[in-house]
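Pasting a structure below so you can have a look.
Missing here is one protein chain; the remaining ones are kept as they sit in the complex.
Going in written order, the chains are labelled A, B and C, and every chain counts its residues from 1.
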């Protein structure tokens, strides 16, 4: 349930307010140079601290427990561990009976029969994406000729993102946004028709990231408003470059050498400081809830690097898979 | 690559113009009543014949090769086979050098080193979805207390669908559309956080269906234009019903008992009768191509039952998985 | 449950007395020459007809349903189908209450809640190994530089096998034997430490074949009677050849370039013509049962080609997997 990949496999673990969290990368090729400092830049992009993000600041220092020797990956599993240092005692147990709207409190309680760790969302926390970012740093080394980039394009439906944040941050409310991810210099032939299509693999991963509610490739939902004669991407050179890229670099589930392009809908953070109605499942009544704690007013500010590195993990897996059949 | 599922597993095979196509269902519970006539209604919904669909009419008669005894599933793998009866000889080999825009011709040729079956798209054909519809008929019996329904909501951006078809069908062009899928009476607790989230599993399956380019759950991309206070679905009764359903029945990757709702973007059929530019990879020049043959002007007319039954397969797999842990 | 492999994947289906049986091979590289006649020789080795085997003679003619075009594999799934032509009506339903000793009747009835197909063992039949032999023919093309060979070394503990068969065949009883499998010209580096060790993969497959009860690699159980100084295989040349091969060509779960050698214990056919005691689970009493029908007095005569080709499937899977990382 917490494992992704066929060849480049990742296993995540951890909780928001427990000892820590992290990831095992299994199936990483040997011989990749890997040092703690390699993680710094991407982890920094994920960190809180900017306006619109949570005041909970964690050091996010990766500990390389295994799989690296003399500065190179050995081919053995790589455990990257993060400790939780900035946790606060609060009464999270109340959310077992009075679940926060938009959160996983209710489903976690039912699925795990009241044994879930409720502190800060437990294993459901966005903090668990730390491991995904870390594994993505390694994945990027596997796909070193490709480049993955994620950009926040819109917040609350607007492109003047800084203004929206300024407006929203003091209201106690939250906003979401749209992130665009691009993979450039993609080899032809990754993915397969049907269940291992590029879109299938990427979307499975993207919806693993908390707060995502939509994904579209290339022209996406917009393609439904084009005619076939407009939507079809015409090949224009011997490398397979196409005039347009309405298919987002993918035909029949397989990369065609053009850029992979997709957009992801990120919902407003469920945690807000405003009072909300919810249901008290113990008392069987509607109640008003005010959630304290430290929140991101706009998690979409921190999610691009998560989506970027999550995508790199998928690309690494598909690249290795294709190498079993063809030199790519 | 052609296998989906953890417990309720399906393996597809087949080509558009080869002997036939079909599916193995492995991990189906024993004791489900199953008869050839059970497939009729759903297969009929997928069939061509209506205006806007291909004149190629296949009988689509399922042959139950295994896994059924005395009218009940035995617990052994169920092979459902379909024969191709209405295939036509044509020069498909030309598409190896002169790939049709928007099709998988080019990537198939590169990935499989010129050994792909080019006839009618070969294994990339939408015809392969026959098996998925058939397996979905069985899946629906596994999830018999739930109900899955797919509806075509828009074609070419318009809701007056019949008019659009009338307008487009004689131009030789094609159009796409938006399909909405709803699952009702869903038990609480299916799915997991992260890689086995409901959205991850459904989206992986949906993007296995040819021609899909986008998916959104609940309010989807629209949720990015709401504030958290608006987007959060308030619980209003002891069953976990929520006032709104912006999250599409899923929190933290897990079903919350409200309806699962998602929309899928279906692109215009790549095959059109109009002349299009493409590249001749043998002669290294841009050429004009006129694709003959029999096409669907609007594949979106036939795709709802495919998405419906594909969804049923995913739900069956997640239901069995949850049964390993809890009575659902 | 009926699927094996990570990259070279096989999915089996079928019953002894249903329509037929067969296999899908998914993940086969494109471009392998493949013709119906390629299967003939291996299928013949598996056929009954010799003294000591069942009088049920099936034609075993493979039908290539998909994945092959113009005489070459296309990269798409290959379905190979066999029809059952020589089935006989008998009262198999009795075995639901009065299970045959040594057979799967009892467990099948309990596991599948009385819905199992009881005719000739249904899906539990050795007939299902037909598909494995067929897939092995393809696997051998994938691992074409290696050679897999299985030999029956002992029957009923004796090496004068023909004599044993002569002695046993008219008594109505049955005997088992020991099969040795050798893989020669093996590249260095297949397999992994721990869960994907060569021994793990081969043994998992070998115990998938009905009637197998033991496996040992290299010196096997005999190695427990050696000292380390005797058991250790000394390297003697720059290719990694070892003086002895007590480890059966495998160290740390990985092929070392020496021959893979293992032996498999095959039990006597459970079906015998002699009267045996068993339990009547309906009447709750011990009863005497005489099983009629057509049996193999020594299934070990037919099993070598099954083990040989099953091993080829495993080797093909491990070879492709290693190719994702290294040229082998």
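Quick notes on this one:
In this text, a contact is a pair of C-beta atoms (placed from the backbone, for glycine too) under 8 Å apart; a residue touches a chain by one contact, two chains touch by 3 or more.
All values derive from a computational prediction rather than experimental measurement.
Screening C:7, C:32 or C:104 against the full complex identifies C:104 as the residue touching the chain left out. Of the options A:76, A:169, A:236 or A:274, the residue whose C-beta touches the omitted chain is A:76. Although one chain is not displayed, its contacts with chain B can still be listed: residues 6-7, 29-30, 75, 320-321, 323-325.
Listed here are the chain C residues that touch the chain not shown: 1-4, 12, 99-104, 106-108, 110-111, 113, 123-124, 128, 154-157, 168, 173-178, 188-189, 192-197, 199-201, 203-208, 210, 212-221, 223-229, 231-238, 240, 242-243, 246-248, 251-256, 265-272, 274, 276-279, 281, 284, 286, 300, 322, 325-326.
Not every partner is drawn; the one left out touches chain A at residues 1-3, 9, 11-15, 18-22, 24, 26-27, 30-31, 63-67, 69, 72-79, 81, 111-113, 115-117, 119, 122-123.
The rule is short, and it goes like this: only the chains that are shown with their structure count from here on.
A straight line joining the Cα centres of chain B and chain C is 36 Å long. Centre-to-centre spacing of chain A and chain C amounts to 44 Å, using the average Cα coordinate of each chain. Residue numbers of chain B whose C-beta contacts span two or more other chains: 1-3, 12, 111, 113, 123.
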